[in-house]
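With one protein chain held back, the other chains of the complex are shown just where they sit.
The chains carry the letters A, B and C, assigned in the order they are written, with residues numbered from 1 in each.
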Amino acid sequence: MSTVPLLETRNLNMRFGGVHATRDVNFKLSDGELRCIIGPNGAGKSTFFKQLTGQLRPTSGQVLFRGQDITGCQPHVPARLGIGIKTQVPSLFNGLSVWENVWLSACRVYPKAKALEVTRDTLERVGLSSLQNSTTGLMAHGQRQWVELAVVIAADPSLILLDEPAAGMSDQEVRRTADLILEINKSHALIVVEHDMSFIRMIAKMVTVFHQGAILTEDLPDAVMNNPTVRQVYLGKKAA
Amino acid sequence: MTAFRDSPWSAVLVMLLGVMATLAIPKWVDDFALIQITIYVVMAILAISQAFIWGFSGILCFGQASFFGLGAYTYALSVINMGESTLPVLLAIALPGLFALLLGYFMFYGRLSDVYMGVITLTVSLIFFNSVNSTAGPEWRIGNAPLGGFNGIPSIPSINYPGNPEDTLDPLAFFYLSAFSLIAIYGGLRWLISSRIGHVIVAIKENEQRATLLGFDARAFKLFAFTLGGCIAGLAGCFFANWGSFTSPTIFSLAQSAQIIVWVIVGGLGTLVGPIIGCMAIQWLTTQIGTQQTFNSNLVLGVILVVFVLLVPKGIIPSLGDVLQKLFGKKVTKGEEA
Amino acid sequence: MDRRKFIQTTAGGIAAGTAGMYGSSALAADDIKVGSIHDLSGGLDIYGKPMVDALTLAIEEQNAAGGLLGKKVALINYDSQSNMQKYTEYAQMAALKDKVAVVHGGITSASREVIRPVLTKNKTLYFYNTQYEGGVCDRNTFCTGVTPAQTVQKLIPYSMKKWGKKVYVIAADYNYGQITSQWVKKYVTEGGGSVQAIEFFPLDVTNFGPTIAKIEAAKPDFVVSALVGGAHMSFYRQWGAAGMLKKIPMASSTFSVGNEQVVLAPEECNGMVLSYNYFEKIATPQNKAFLAAFHKRFGADYPNVTELAMGTYQGFKLWAEAVKKAGSIDRVKVIEALESGISIDAPSGKVTVDGASHHCILDVSLAEVKNKKLDILQTFSQQAPSDTSAVCNLKKNPADNQQYVIKV
Partner (left out) sequence: MDLALIVSVQVLYAVATLVIISAGLAVIFGMMRVINLAHGEFLMLGAYSAIFATKAGINIWIAMLVVAPICVGLFGIVVERLIIRHLYGRMVDTMLATWGLSLLCVGLVTSLIGNTTSGVSTPEGNFSIGAYSVSFYTSALIVIAVLLLFAIRWVLRSTDWGLIARGTMQNPAMADVLGISPTRVYSITFAVGAALSGLAGGLLAPVSGVVPTMGASFIAKAFITVIGGGSSILAGTASASALFGLINQLATFITTPVFGEVALFIAAVVMLRMLPQGITGRFFKGSL
């Protein structure tokens, strides 16, 4: 494993007018790692996520991917470097079929013939082969989340960023999503932003807790659960 | 059958019909009607350029008349100066294309929303109209071709067989040239749409953000589509200047832009065949109105546009597609029309 | 949704119905067909309507008097909708499909230059009945309208004698305005005067504020206007509003051609001096009879028979005379008849075709606008189109086919 971290941020800041959304965030992720980011609403999780994907240009600080500075680059550059991005609200080609959505992602990376094969395998892997002809716009929310997952992994990115992949899902669907993410982690590093603690417990190895735009602590899930400050700030309110 | 998979068959079918029509028409039509049909075909090429950039690439361009006019003027000015028409025809494609590239870069790399793009393209065509309209003075000339301002450039030499400037195309040969160009462009666009680039362009229209997150630089693809649309419209302009051997600033006018939009809306946004049929139908209707004094042409065009936007928003062809589908009850989970 | 489906089917039905209605109008096989291409809608309709009315009256009178060579004359009307593409389409339609004997049409010089080549190529006789900048030399074309040498040549000396030598010219920005302003400059310098400035305006300009200020700064003795179209009307209105009419008098080579004197208030245009071939107040018996027939046909409140309307009326009469003399509607025979010097006693006085230049020798009068009427000041009889005949002689070289732009 090369010593250079897969993804690193150096005192990343973001100010919207008066709001200081992210404060001097230093974050490191190594190859193949699965990291979860949790924190109450408004803790800066999504802002941090958008700074990584280039959707938001940071006020100051750096974002490095394999040592290469990608701070505030054009939004399509991270994807070309091998970062797969799934946004909070499923964003798909609604007018096109599931097959076409996944094929489009594959065809950017692979030549024509290989792309067809990758598309078939990816749909197989995510279990959507039976739905490949249906139009994504007309599908249920849970299914659309999985289609988006398939679209992201079809391009075989080395790092996948997922923003609340389990949002709006039934327990049984959450269970299946967790298995999927673990299976994906066999070949791809992942960062999952989520605030559903039961889901976190199913998949997490390391957890980073955000609070008011800064990293409060980074630890294994159980340790995070029992950390008094985290409880007071985050779990305490919920538990009471 | 989703939008992509059924396109090869319908494309081949339409092109076959086109070729048959092109060969049959000159046989059973007198030469006046042939000249009339030629202008319909030329305008159909313009309609296709608008259908491609708006229907498939999602670029709301209200100023397609600028490239159309630029093509006509470039051809007129260069053929008067050069005599031989082959290079002027190429120029009439390249220059509008280049202008589309510059204007497209100016707009797409500026994060403009659709509405602003519509207004800017409309304003650009007005800039062309006002500027060319005020070049009537003798000092406005390029080489020995006066720009002519409001009265335009009369008696423009027509396209000649490459090599000898004397042997110019007669109306029949010009009809064949325009018709086969239309068919070739139609085929080319359908091939492009079913190719990888085409898929990406359509995907960008569907959801630009997702396409960007997949690593496609949406701006570059849109610029490519916009430039291609500019070239096709330029060629249509060149044929238009050739057809009437005349061109004037009214080619850039608001009314010309409005007509192009009406053709695509009436014909069917999101298809290529629709606007061709819409264009020919409207052209025929406005000419008929001209010979009858009963209705005012603006009134009829206005009613058509309002009725179609309210009642038949998808245009003739897609609505026909729906009707046929309901009649024959084909079990098709059809998302967007091809 | 049933309601929507119902509307869609009826909408489809209406569209088909209107399309079906457009059969060609009733035309007997052996009628003599006369084509008329004028703008009856769009920006230039204020000129086209009176012209088509006059042509209709002329043809009805001809048919009432037994038609032409024993046949009925039928008018085929095309509305070119102030759109150049339509001019080309209809010229081709008239020449190739309807195969008319003659085409009367074209209002602006731009539209003439569109249809003239088409009609010449397709061998259809063409009459251009509008006053224009002169210089057209084409064996297949006859221009019955007045040219600068006939009108401006009278207007400028009269105005300079009356008001002074310093002139400011404003004109419509197309070849009519461009060339006519050159003629104004020629006659002003010949009369020992000086043109301070010539300003050109596209046809859709409506805000003349800055221009009026510039004219005031130049302090000319009088202004010459060659403005054209409905939008330019606002110049006269703003000129009157700024109280300039009393300070700086004005002469015009285009005013009243679109009946501007009827629309504008007297204090916005009184005192303007014009020069044309026809005014309603011309005291010839033919004119009285013509006006009576015109008002009977088109209503007593018809604003004013314009110069262009009379040009079209006389154009048709000249063509009819030539057909009678040639005894056939064959193009070449009619041209030869016309070139032999056809002349008619028209409402505007004697009008004779000048065989060499294919233009007309006719009376020209100077008139002054007074309370929406045009009072005749002076009349000059039988003025020749000296500007065009100086450069164009179709008898010597009949193959000549171009418009000479007179170098002044």
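Note that a contact is a pair of C-beta atoms (placed from the backbone, for glycine too) under 8 Å apart; a residue touches a chain by one contact, two chains touch by 3 or more.
As the structure is a computational prediction, the values presented were derived from the model and not from experiment.
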Chains on display which the left-out chain touches in the complete complex: B, C
Hidden-chain contact residue, picked from the options C:Gly67, C:Pro157, C:Gly191 or C:Gly230: C:Gly230
Of C:Asn207, C:Ser340 or C:Asn397, the one touching the omitted chain in the full complex: C:Asn207
Selected residue (touches chain absent from view) among B:Val14, B:Leu98 or B:Leu126: B:Leu126
Where the unshown chain meets chain C, residue by residue: 41-43, 45-46, 49, 173, 199-202, 204-211, 213, 216-217, 230-234, 237-238, 240-244, 247, 258-260, 262-265, 267-268, 303
Hidden partner chain, residues of chain B it touches: 60, 106-107, 110-116, 118-120, 122-124, 126-127, 130-131, 133-134, 254, 258, 261-262, 265, 295-310, 313
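In the analysis below, only the chains that are shown with their structure count from here on.
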Topology of the chain contact graph, where touching chains are joined (line, ring, star, complete, other): line
Cα-centroid distance, chain B relative to chain C, in whole angstrom: 36
Separation of mean Cα positions, chain C and chain A [Å, integer]: 75
Interface hub residues of chain B, defined as touching at least two other chains: none
Residues within chain A bordering two or more other chains: none
Touching residues (chain side chain C, partner chain B) in the complex: 4, 7-8, 11, 15, 18-19, 21-22, 24-25, 40-41, 76-81, 83-86, 88-90, 92-93, 96-97, 108-110, 113-114, 117-118, 172-175, 177-178, 200, 202-203, 405
In the complex with chain B, residue positions of chain A that touch it: 53, 74-76, 79-80, 85, 87, 91-97, 99-100, 103-105, 107-108, 112, 133-135, 137-138, 151, 155
Residues of chain B that touch chain C when the two form their complex: 30-33, 35-36, 39, 130, 133-134, 136-138, 148-152, 154-155, 240, 243-248, 250-251, 255, 285-298, 300, 304, 307, 311-312, 319
